[in-house]
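What you see is the complex with one protein chain gone and the rest in place.
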Amino acid sequence: MTQFEPVLLARVEQPNSHTLSTYEAAGGFAALRKVLGELDPAGVVDLVKRSNLRGRGGAGFPTGLKWTFLPKDHPGPIYMCVNADESEPGTFNNRILMEEDPHQVLEGTIIACYATRATTAYIYLRYEYPLAFERLEAAIAECYAAGYLGRNILGHDFSLDVYVHRGAAAYICGEETGLIESLEGKRAWPRIKPPFPAVEGLFRKPTVVNNVETLCCVTHIAARGAEWFTSIGVPPDPSNPRDPGSFGPKLYCLSGHVNRPGCYEAPLGITCRQLIDEFGGGVWKGRKAKAAIPGGISMGLLAESELDTPLDFAGPVRAGCLGLGTAAVVVLDETTSIVDFLHNSARFFQHESCGQCTPCREGTAWALSMLERIRAGRGRLRDLELLLEIADSIGIIPGTTICGLADGAAWPMKNAIRKFRGEFEEYIRRTNPAGAETAEPVAAMAMESVHG
Amino acid sequence: MATVVVDGIDVELGDRERLNGIQAARRAGIEIPHYCWHPGLSVVASCRMCLVETGTRRADTGEVTMLPKLVPACQTPAKDGTVFVTHSEKVRTARAQVEEALLIDHPIDCPICDKAGECYLQDYHFQHGQNERRADIRPFTSRRRDVGETVTLFVDRCVMCSRCVRFTREISGTSELLVINRGSHAEIDVVEGYPLANKLSGNVVDICPVGALGDKDFLYRQRVWFMKKHASVCTGCSTGCSIEIEENQDQVYRLRPRENAFINQWWMCDEGRYGYRHVHDPNRITTPTHRDANGQMPVDWSEVFTELPSKLRSAGRLAAVLSPHLTVEEAYLLATWIRRIDPAALLVLGHVPIVGADEHFPSGFSIHAEKCPNRRGVDEVLNHFGGEAVAWDELPARLEAGDIGGAWVTGGYKKNWVDAPTAEHFARLEILVVQDLFPSPLSELATYRLPAAAFAERSGSYVNHADRLQSVSRAIRPPSGVRIEGDVFWHLLGRRGLCNSRKVLDEVAEKIAFFAPASEAVPPTGLQLKQPQPALV
Partner (left out) sequence: MPVADRILTDETIESIRAYFPRYPTRQAVTLPALHVVNDRLRCVPREAVVEIAELLGLAPAEVQDTLSFYGFFRQDAPHGRTRVWVCRSICCALRGGEEVIDHLCHTLKVRPGGTTDDGRVTLEVAECLGACDFAPCMLAGQSLHKNLTNESAAEVIDRLE
């Protein structure tokens, strides 16, 4: 596994990897030339469809299929939004790509815009990535100067403008329609669907929203072909006709209680344990793992016994997690309190909930207030039932919310309490012996608000 | 023809109808609870109270396939074959959870909250909510923050349905209200220096499903369960918004708009909304008086009915001024009676107050410059009776000719409408009858000064600017001593009992072609007398 030759991270160790000269010297923009010379837009869409590339932003939706949702013969304009808001805790692969190899991102963007006939691309970049901002702006300027952006790119009847649009520290701006609303200048309240962005998106025009890493994959698919892409990863489960498989190289972020946190490239499908041991140097301080987040905090928790779960689009679901998400693995060693973990998670989601729909707005706040009370030594066993009820009822999967933030808030609660029930019960009994068993409502605690 | 299935009941929808789940369910007599949806505003589907199960029924086999997840009924179109399930356990659980979620941080304000009795949160808690409180107890009362001169906000009662914000963006087009912060810290607010101050501001209180927005005019004045509602029409301008008058024991407390797709949709303007205070003004004329050396001295109605007809008969040429505040029926009765006494009597349309220009709002709602409800109707009655045509502005000069000996002037205006110099021209008349709400330079000159009815006290019909006729029944009794114009003219005409406006309208519809469509029963939203002409480009 460790012999896999990196493709997405191939250049990041090189000096000045973020400059155009280094990129071109390594063969950069050959893919674009090839695509513009040999394929029409429909041909590129077909190529990406055949590669079975699935979005790397968290949802894993087949990219080529998403592109086909755009209306045919639309008078335009069509917009591309590059989702560089990367705010899922544990995730930093897009940061590395943008800081160290921005032209790879741009080349993928340009090819994707050619395929989708987009005439303007906005890179929605989170505010907290100042170096990525600097490097992207510089790379964009280089591209305009070299004729890779602007009017009649490389002499073809294809023009494109790319702008970086900086966010302001809101996780919900990583949600497709939250991003669109934010770009339009409004509060980032995700939209109800239908209509979907492909039909009515940014400025009410057809829009495609793609993740940074996904677009980098597009570059390599254009360079090396769909067959190359499908030679890497995990083929579809034969018993499931709707499984598109998990193909291509994947950037895995590894952090938490490991010896070597970092971003590692491997084919889709390595197991969590392989990532930790073979790439990450194992759990730190000679300890054992207690649990691991499989794909960004929204995906939930794998218990130690589940660490052999393959990290492809299907694996984590079989272990009761929400999915592969951003493939960001965070390791919790045996000394970690799961109660503290869940509190940290609940605090994050309460802070980031946009507040539009009732189950998420009130559910995340209620969950946090219960966890604060538990940590303050005033928890009840009954609270665990209430937390599970909240977790089981909020989200787009049951259909009770507008977007998936609620599902992300729910899964850590479901997994932590169900997989570590004993620890929660012990904690509550130990810290609140007198009040643990009561079923009566208790007085609320005042909550310290950091926001606003 | 499309068929939708709601809880197993087939509902037929017209081909061109575009309804959502809530509207389709209503046709089946089922009310799906909801906070954020409003037929006049954009759909946001954010409260999640209207979640239902949905599916499709195949026309050929009748087989029903349901979707696994819940959907908001407000954003689900009711198409041919759509199936809605509104009462399964899954739906009831989801509803109870939403209701519980809203109550977690809701202040314990019911005993001091205006909305009690007409509050969605209260009603849905009883109908759909959890049986016990499961969240931590936090007794507190709401903070209050004024958002404008007429509307106040009880911040913590808000359920974030965003109806009020959408109203100011989509209906009034003034965008004063906003949401600040995010998540559970979200609140409604205004920008300092830019308060809620548009002409439709009061509507946000109507559409607020809970007691967060309060109308300062109504605040703490009356519990809603003590009030009776009466369908009526606003008399503030010629738009003629359909309204509801809410009163308790003949005291008007509140006016609210009534839905009328033809006129005002769901809205009314602030001037109309708060334009009822004159009804209970202590300065109202409440008893008939006769002028003698000591001024206006009270007399009995019996004297009025005995003396007036003969006095007018012996005055020679008569003039009658028919106020645009009179109903069609009242105008018709008065004109009929005056012409009976003097077949050549001058019939004059009373003063028509014009203030500013017509105003049109983004949603299609309008306020008209003509600040009276029935100029159109009175005009057409006068056209029918014919005769010498004189406008109110020309009347003072016309009186100078000296041939007119007596005049009957009707008013009913909210405020002073005639100045002393104009009134002076009437001084030479042998007999002057002024029937009005408030004393004025003209009424003080009257031989007989009679009280008039305020809009909430009269029954009859009005015709608005677009030739739409609406009929109202009185909501309250007038102050003791006041007889409404309809009753007075009816009595003078020798008809028995109290004025029956429907009978008068039948007569009017029969005799005057313009009013012919009104021979049918008048629906609550009125009926069109003439089709509005398309605008000439």
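Letters A and B mark the chains as written, and numbering starts fresh at 1 in each.
Rule of thumb we're sticking to: a contact is a pair of C-beta atoms (placed from the backbone, for glycine too) under 8 Å apart; a residue touches a chain by one contact, two chains touch by 3 or more.
Fair warning: this is a prediction, and the values are worked out from it, not measured in the lab.
The chain that is not displayed touches the following shown chains in the complete assembly: A, B.
Touch with the chain that is not drawn comes from one residue among A:Phe348, A:Trp411 or A:Tyr427, which is A:Phe348. If you put the hidden chain back, the residue from A:Lys66, A:His257 or A:Arg273 that touches it is A:His257.
Of A:Leu8, A:Val48, A:Val105 or A:Leu183, it is A:Leu183 that touches the chain left out of the display. Looking at B:Leu177, B:Val352 or B:Leu492, the residue that reaches the missing chain in the full complex is B:Leu177.
Considering the whole complex, the residue from B:Glu132, B:Glu192 or B:Glu520 that touches the absent chain is B:Glu192. In the full complex, subunit A makes contact with the omitted chain through residues 77, 86-92, 94-95, 126-131, 161, 163, 165-171, 182-188, 203, 253-257, 261-263, 293, 297, 328, 330, 332, 336, 340-341, 344-345, 347-348, 351-352, 354, 450-452.
The set of subunit B residues touching the chain not shown comprises 168, 174-182, 189-194.
Keep this in mind: only the chains that are shown with their structure count from here on.
Subunit A and subunit B have CA centres that are 54 Å apart.
Remark: subunit B residues 43-49, 51, 69-72, 75, 93-94, 97-98, 101-102, 104-105, 133-138, 159-160, 179-186 touch subunit A in the complex. On the subunit A side of its complex with subunit B, the touching residues are 170, 172, 187, 189, 192, 350-359, 361-366, 369-370, 373, 386, 389, 393, 396-402, 441-445, 449, 451-452.
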